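Removed: one protein chain of the complex. Kept in place: all other protein chains.
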Amino acid sequence: MNEFEPKVVAFVCNWCTYAGADLTGTSRIKYAPNVKIIRFPCTGRIDFMLILKAFAKGADGIIISGCHPNDCHYTSGNFHAKRRWMVFRTMLDFLGVDVNRITFSWVSAAEGARWAEIVNTTVDGIRMLGPYDNYRKMVNQETEVNNG
Amino acid sequence: MARIGVFICHCGENISATVDCAKVAEVTANIPGVAVSVDYKYMCSDPGQNMIKEYIEKEKLTGVVVAACSPRMHEPTFRRACGEAGLNPFLCEMANLREHCSWVHDKNEATTNKAIDIVRTLVEKVKRNEPLMPIKVPVTKTALVIGGGVAGIQSALDIANCGHKVIMVEKDPSIGGHMSQLSETFPTLDCSQCILTPRMVEVAQHPNITLYTYAEVESLDGFIGNFKVKIRKKAKSLDEKLCTGCGLCTTKCPAKKIPSEFDQGLSNRTAIYVPFPQAVPNKPVIDKEHCTYYIKGKCKVCEIVCPTKAIRFDQEDEIIEVEVGALVLATGFDIKRANFFPEYGYGKYKDLIDGLQFERIASASGPTLGEIRRPSDGQIPKKIVFLACAGSRDPAKGIEYCSKICCMYTAKHAILYKHKVHDGTAYIFYMDIRAAGKNYDEFTRRAIEEDGAKYIRGRVSRIYERDGKLIVVGADTLMNAKTVEIEADMVVLATAGVASPGAEELAQKLHVSYDQHKFFAEAHPKLRPVETNTAGIFLAGACQNVKDIPESVAQASGAAVKVCGLFSNDELTRDPSVAVVNRTAPPLFSTCVGCFLCQSVCPYQAIEKEEIKSRDGKILKTVAFINPSVCQGCGTCVALCRSKSIDILGYTHKQVYAEVDALLNTL
Partner (left out) sequence: MDKLRQKAKELLSNNEVQIVVGYEEGTAGKARPAFISSPDQADALIYDERCIHNLAVYLTQHKLSGNTKIAIIASFPVMKSIITLASEKQLDENFIKVIGISKDNNIIEFKDFADIERYINQQDLTFTPEELALIEKIDAMSMEERWEYWQNEFSRCFKCYACRSACPMCYCTLCITDFNQPQWVSVPSHKQGNFEWHINRAMHLAGRCIGCDECSRACPLDLPINLLTKKLSMDIQKQFGYSAGQSLTEPYALSTYKPDDKETFIR
């Protein structure tokens, strides 16, 4: 029986979480290999549609992480991102998307151990939730169009 | 037609120990658009970089992915190499196979597969990279030094002596900082003000330095090389051009009972005052909160007696705006006071003082003219107990760090005391003796061997008053934790050094990071100790971390050379990764609809209105325009724009979408 290995994409900001993940590496702290990182200059740059695209292309879980409030390298990008996520999360929840599959976090450049912990906790959580079949089913039904 | 070169580094064994580099090279060679895919032991070495350059020329590569360590490590290295080979440096990206992959996973197939995914993601990104040219901005060759203590003074003099203009802003009425309050300095015991005041005068008289005292920074705008600073000159109630510094007003002022900040409350000053006799500038200011005229509308004695009619009661705060190219933060530190310690009496015992207060007592120009006397009754103390580590290294008090200077100044205090009171005894309760500087350990040894200071290793749990004496109850851990009780005439606490008041507020105004103790954050603890994460703002002195005078001066000179380095070019080249609002052919001109919701989102006010006009001057459309000299490239406006009219070079919509696509689709 194949153990389900979740695919998780992480959208992180360059100045804090990416550097924090670098620190995790420098400190040789091990974590689950299911998470792959995409670098952004700031969490403010992260489009909400990317979350949908990630799910559509096969992600079972998503991590979005940036600088702690007040520490943003660009001063306020993370505050704008926070508001955007609050609204988007409400939208997703209203539509029945499993928001537990998305982890939002603030991880600073000094928090190498914490990044590993967030990755591991997220991957374990997604493993329990299983593959995101519902979303995949929606995406795969290209030819099923119902104009009731 | 994309021709991407993929270069996979083994990084010695750092990557190859857990990732099968040869396999990664083999698989990535099949990604459409990849012209060459090789692996090598040390890409960042000279042979490694030469290999990349040769392939660029031989294979006519249109983009390069170096799969190695973190881009935060070597992106500039490889971008420079590509530039030297004739490929635009921004067509080179790095895939992080070390910090994000080989170092954090075990050696197995999943790790190698993840490495392949990471490389593929960056290949897809690079295919959509555009060649970019660095943006050049002019540099204003004037520096702003905030803080006039020894670090600020050193920085200002260094920069001014290199031929650049300096503006110094100090919030107190005089420069000098805490160093001007000290009596003698370790390890040489030279007189603090004797070595400092010549420097203070030099700052005031230097042709390149403009000094604003009793002033604070109000706001900061702009970016490196082009800052606009508003400075609030607080009203001194004085016309400085007319004042001769004769001091007559300070002798006649009837409000005489105000605790002197300079003497740490051990003496009083008047409402119109000069903080200390050697103040620079040696002109008084009126303390509006204690002046009878400002409170009750009566008095004005100073105005009456002033021979040059220099008093101006109607003077208001003045805001001046200056343009500078760089800032040096030298705002210094503060210390905890006796009232921080419930176990030592909450500050209610007059003879239980802190280190700065002892400095004032020992100082020849202090409240006791240099004689060691008890604040309560003026008697000469025969037994003084010094407590090192009062508050520092104490997680229970929220100060887990070491304040660095206390071991040395406590030894100094013991020596000074003994020099002045030959039959006195100094007891020092300590945890460790930290004397790591040049001649420092010899100095502490001198306190013990020549001046008879009695060091007791242990902490003090309680101090209380009995019959006019202070009972100090501590432990001697080198004698089996025996309780030690000393009847002291005076107690001096070497209290913890903390960030100066207002540090957090200033840091937020300047967008400079700070830690949980409100000390300003350096860009890198080892390799960049005088820079902050905010380009163009540098650090000097105790505002970064409590430190002694030699280190403050050294760091100040370090910050000064960084500023001079910045000023050594007429133009600064900026990272071209900025946001751009699209422009298209008429009649559309741009897909931007001019809603300007992006304007409020930009932290740097980089977004302006642009009116697109027809030939006869009629306004056809008003759209957004992003100033490339100001934009810092955060991309918040890009994600906000509904019509996707804004894109950011280096993280374009196409690139980011391609990365997500590539990451999740396996070959």
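Chains: A and B, in written order; residue numbering restarts at 1 for each.
Note that a contact is a pair of C-beta atoms (placed from the backbone, for glycine too) under 8 Å apart; a residue touches a chain by one contact, two chains touch by 3 or more.
These numbers were taken from a predicted model, which means no experiment stands behind them.
**Student:** Which one, B:Arg3, B:His206 or B:Lys654, makes contact with the chain that was left out?
**Tutor:** Considering the complete complex, B:Lys654 is the one touching the chain left out.
**Student:** Just to verify: which one of B:Ala204, B:Ala235, B:Val561 or B:Val593 makes contact with the chain not shown?
**Tutor:** Hidden-chain contact among the options goes to B:Val593.
**Student:** Under the stated touch rule, tell me which residues of chain B contact the chain that is not displayed.
**Tutor:** Output for chain B: 588, 591, 593-601, 622, 640, 642-645, 653-654, 657-658.
**Student:** Need a quick check: the contact residues on chain A for the chain that isn't drawn.
**Tutor:** 47-49, 52-53, 56, 69-70, 76, 79-80, 82-99, 103-106, 118, 134, 138-139, 141-148
Keep this in mind: only the chains that are shown with their structure count from here on.
**Student:** How big is the gap, in whole Å, between where the Cα atoms of chain A centre and where those of chain B centre?
**Tutor:** About 33 Å, centre to centre.
**Student:** Can you name the residues of chain A that touch chain B in the complex?
**Tutor:** Going through chain A, the ones touching chain B are 5, 7, 9, 14-15, 18-19, 21-26, 28-31, 33, 36-42, 44-48, 50, 53-54, 57-59, 70-71, 73-77, 80-81, 84, 116.
**Student:** Going by the contact rule at the top, pick out the chain B residues touching chain A in the complex.
**Tutor:** 70-73, 96, 98-101, 103-106, 110-111, 114, 117-118, 121, 508, 511, 513, 533, 577, 601, 603-604, 632-636, 638-640, 648, 650-651, 653, 656-657, 659-661, 663-665
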